[in-house]
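One protein chain omitted, others in place.
Presenting chain A:
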């Protein structure tokens, strides 16, 4: 038989262009598990909180035992760094050897990655543990800040804004934004919020707008330029009056939730807010806050949202990333996460879908002295559309920066 060496060329060329593996399909979970075995998953996650880091380390040990996956926590000070990296890779034409396998993400970062086609999927709605979130009746797992999730990210953690105050300094805490303003008049310099565009700062002004706007419903659809001024006018009137009464007369703001917490611990302010319902309890255990601190919510309800795990389009270890995301969505990991001694971040599971044994994992958790019971948390207000939050943050900076 005559040898025709050139006939092999196309095949060789294919081999040289790199792994043309089909993307793993979560519908065939066994195959995903097989592929994931031995993979190293690089998880890019915000690392500003020691308890979060410890929890991620715990997860790494668990997935190493159960699935033979090496999970590496790539510590970020800002989630957008991961978005930048994926972008830099796309820019450089690196479409299949990406460094980022898994990102802890939500809101604007998700909207950006989705809009720029930087995400892999759909995959998350096919994970074995996904039905435990009761997606039919839980819109929060299907919409991230009103943006349809479309199976591009797997729910991980749910959070809600709460205020906390030092009961040794504040007798009767405010129950709404107008009451907060009144309280600030009586106690100037004792309240502040995180600097916009930090997510907690954004949350505060969004919460204020939701409480003060005449028709808050409009905030849930994309922003129209024409509406902006009329809808936000009450917010600016409120902030203009509030700012001179804030800590440092509103001439400086803490950078983020932890700095806010530190001001509280130093006794510089006596009311603060947080995106974690158990933050105050955890901080008391950590000696950061006095044990006279308690949490409270406004009567109107407070903003809440979910954070998710997403896989970039060019991730190298997609199967491993899926297995990790699915493990984190399971009852064992979710219950461990909810324990305030560990982290105290709320579960995304719908407890009704769990069997007896799994539900018992959640029942045994002590939420801590400064944490509100689930029925005291009141109504959860959804996050407005990102276009509103963007515009609010921008307008805030124009009004209050450099003045």
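As a convention for this text, a contact is a pair of C-beta atoms (placed from the backbone, for glycine too) under 8 Å apart; a residue touches a chain by one contact, two chains touch by 3 or more; residues count from 1.
Simple rule for what comes next: contacts and distances are computed from a predicted model.
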Chain left out of the displayed complex - its UniProt protein name, from "Putative thiamine transport system permease protein", "Acyl-CoA dehydrogenase family protein", "Beta-hydroxyacyl-ACP dehydratase" or "Sarcosine oxidase subunit alpha family protein": "Putative thiamine transport system permease protein"
Contact residue for the chain not shown (choose from A:74, A:181, A:218 or A:351): A:74
Contact with the hidden chain (one of A:34, A:241, A:299 or A:398): A:398
Hidden-chain contact residue, picked from the options A:35, A:108, A:125 or A:144: A:108
Footprint left on chain A by the chain that the document does not show: 42, 44, 47-50, 53-54, 57, 72, 74-85, 87-94, 97, 99, 107-109, 111-112, 116, 188-189, 195, 247-249, 251-256, 258-259, 261-263, 265-268, 286-290, 390, 397-398, 400-403
